[in-house]
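Here the complex is missing a single protein chain, while all its other protein chains stay put.
Presenting chain A:
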């Protein structure tokens, strides 16, 4: 599998570490149910899904990877900094 790092270009999957689904952090003041959902409950889509990958053996960028779980196609990638994952404060 190959992933395109926005900084480094297309690289072998083994340069990356996968964290899991790309989800925005709950807003400050969010209740425990919302946090529970954020941390523990996952969809299991048979389609395109967004994940967070870390270019651990490369530039150190956290990347949001849009990937099709059926075809394994990597549809798009962008730096996680642009993905608005921080939640409202």
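The definition used in the following text is that a contact is a pair of C-beta atoms (placed from the backbone, for glycine too) under 8 Å apart; a residue touches a chain by one contact, two chains touch by 3 or more; residues count from 1.
One rule holds for everything that comes next: contacts and distances are computed from a predicted model.
One chain of this complex is left out of the view, and of "Chemotaxis protein CheW", "Amino acid ABC transporter membrane protein 1 (PAAT family)", "Sarcosine oxidase subunit alpha" or "Cytochrome bc1 complex Rieske iron-sulfur subunit", the protein name its UniProt record gives is "Sarcosine oxidase subunit alpha". Although one chain is not displayed, its contacts with chain A can still be listed: residues 1-2, 10, 12-13, 17, 19, 25-26, 28, 30, 32, 35, 39, 52, 54, 56, 60-62, 71-74, 79-83, 85-87, 89.
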